[in-house]
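Before any comments, here is the structure.
One chain of protein is taken out of this complex; the other chains stay put.
Each chain carries a letter (A and B) given by its place in the written order, and its residues are counted from 1.
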Amino acid sequence: MLRDSVGAIELRDVRRLFRTTTGTLRRHAKEIVALDGLSLEVGEGELFGILGPNGAGKTTTIKVLTTLLIPTSGTASVLGLDVVRDAKEVRRKIGFVFGGERGLYYRLSGRDNLRYFAELYAVPPREIPPRVEELLELVGLRDRGDERVEGYSRGMKQRLHLARTLLHRPRVLFLDEPTIGLDPIGARELRRIVSQLHEGGATIVLTTHYLFEADELCDRIAVIDKGRVVALGTPDDLKANVSDLSVVELEVFGIDASTVERLRALEFVDSVVVEQRELRQVLRIQTRIAERAVAPLIAAVAAGQVGRVAVREATLEDAYVRLVGRVE
Amino acid sequence: MTAALRLARQSAWVNFQEVAVNGFLLFAVVWQPLFVGVTTMYMLRHRADFDPMYVVVGTALSGIWSTLLFAGSGAISHERWTGTLELLAASPASFFVVIGGKLAGTTIFSLGSLVLAFGIGTVLFGYPVKIAEPGWLAVSLLLAVVALWATGMFFAPLAILWRTVGRFLLVLEYPVFALSGFLFPVLLLPNWIVPITNLLPPYWAAVAMHGAASGDLDLSGLLRAWFFLLLTGGVLLVIASRLFVEVLTRARRAGTLALS
Partner (left out) sequence: MRLFTVTAFYSFRALFRWLSPMPYLCFRALFPLAQLGFFALIGTYGGGQPLSFYLVGNAIGTATLTAFGVSQAVADERQQGTLSYLLAAPAPRVPIFFGRAALHVADGMINMIAALAIAVMVFGLRVPVDGIVGVVVAMLVATIAICGVGLLLGAVAYIVLDTAVLANFAMFIILLLSGANVPLAELPGVVAAIAQGIPLTRSVAAARLYVGGASFDAGIGLLLGDLALGAFQLARNTSPT
């Protein structure tokens, strides 16, 4: 089959089921649909974000593309290579980081970890030492390279993971929540490295929980939920989705569920998100009528309960809330 | 080929640093042979033709097998525990080579069992050491390690597929002791089992080791044992390499590589 252009990454109607069993004496098999006919295309050199709530299928998507999971049906390819048929070829060309600290040899030093992974990726022996030093430098671990990984902080481990996956100069990178659990400075440092790699021409797929992260880094974003793509576009496209909306933020004290339901039912209200903050809650109400909504909203909440009120323009986060109907 | 050997060597080195201090190895290399050696020394010394070297050799073999079995399942469980199992599976490197290197590395420890076995015979029980053919015994030992390594490689893939199997691989300890004639002739086994033992590399390892230690086998007999050892070991390795591929595919289908 001839195609005019092949994207760096393609997923066509990918379904992935997981079978789990519950119960001891009587075992019930249960099927979980992790990916439900997912289709995506990522261009060469793109920094592509995958957003979605917990359990949406982000990690499963990454694992299919990194050859760790075989799709139940559908096809997926990376650089024109099928991830099932040409798995070995795909593995040579890609790099990946799964968020979190696991996946390193703890009793080995950071440097030795990199050396060993360089062997696994068949980096020519003579190139290994300079490449390892170069990458330790890139991720700022040069001084600590001889310490055992068990003594590393979480951020150091995550940066080491990034170095680990760059050893063989992969053309495509998969980063599954690379900043998860990092402090703000560590996360910013990691994002800086990711942008640097992007500028270097690598194709990058990044999943994240943090909307500002996606907004800041990604060329395009797919929002997925329940194993399907629910929206796709540049951050601006997605924001345009909510350009007709404003957000009224209402600080309230001890609101009950039925009041929230009453607000949701109001004709001019698009969605309501309740955020719990110690003794008070903040209601984020999306509406098409901006300031004009404030008075009726306050009226709808029992008098005397309302604190601070603010009206602002919709952000990417609000676009996300509109798409998946919730926020974590 | 040289690249594979290099990777195997590096894997052995990583494994060495990661699990060398593991209590299991201490158990397999020292404790298990100590128990088997002392017990069987007591049990076999009633024989009229008792030769302490028979127990020493059998004990060493049992120690080597325990070490390989524990090291094989231990190495894979350890990878799963550290989360590197997935990274290995997603790398272009051959799992067979990586695990093969790790297992081969641990055979170094098994030499400890050999020394210990001699210690039991000479120090604990005060028997003189009489090796009929030390040179042939050395060759047989080397080949025996290869044979047991091949057998270990055959079982290791099971630990990749099922997490629980890793912990239960030790079940295979005694069956191999019993089926391989380490400490009693396989002819004592039920008749129908005897031909099966001939298919196992450890059986030929035991034949060669006992034969060289006691001098009961002449060179042609030894050559025959070595030949069958390498043949059965080679067959098992070929099957093992297929199993590794098969098991990884299954794990990717079932989604069992992660710890979860």
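Heads up, the rule we're going with is that a contact is a pair of C-beta atoms (placed from the backbone, for glycine too) under 8 Å apart; a residue touches a chain by one contact, two chains touch by 3 or more.
Keep in mind it's a predicted model, so treat the numbers as computed, not measured.
Undergrad: Can you work out which residue in B:Ala4, B:Val38, B:Ile108 or B:Val139 touches the chain that's missing from view?
TA: With B:Ala4, B:Val38, B:Ile108 or B:Val139 as choices, the missing chain is touched by B:Val38.
Undergrad: Could you tell which one of B:Ala4, B:Leu26 or B:Val235 touches the chain left off the display?
TA: Spelled out, the listed residue whose C-beta touches the missing chain is B:Leu26.
Undergrad: For chain B, which residues lie in contact with the unshown chain of the complex?
TA: 22-24, 26-27, 31-32, 34-35, 38-40, 42-47, 162, 164-165, 167-168, 171, 173-175, 177-178, 183-185, 188-190
In the analysis below, only the chains that are shown with their structure count from here on.
Undergrad: Measure off the straight-line distance from the CA centroid of chain A to the CA centroid of chain B, and report it in whole Å.
TA: 45
Undergrad: Inside the complex, what are the residues of chain A that reach chain B?
TA: Within the complex, chain A contacts chain B at residues 18-19, 63, 66-70, 88, 91-92, 96, 98, 100, 102-108, 112, 115-117, 119-122, 125.
Undergrad: List the residues on chain B that touch chain A in their complex, please.
TA: Chain B residues touching chain A: 3, 6-7, 10-11, 14, 17-18, 82-84, 86-93, 98, 249, 252-255, 257, 259.
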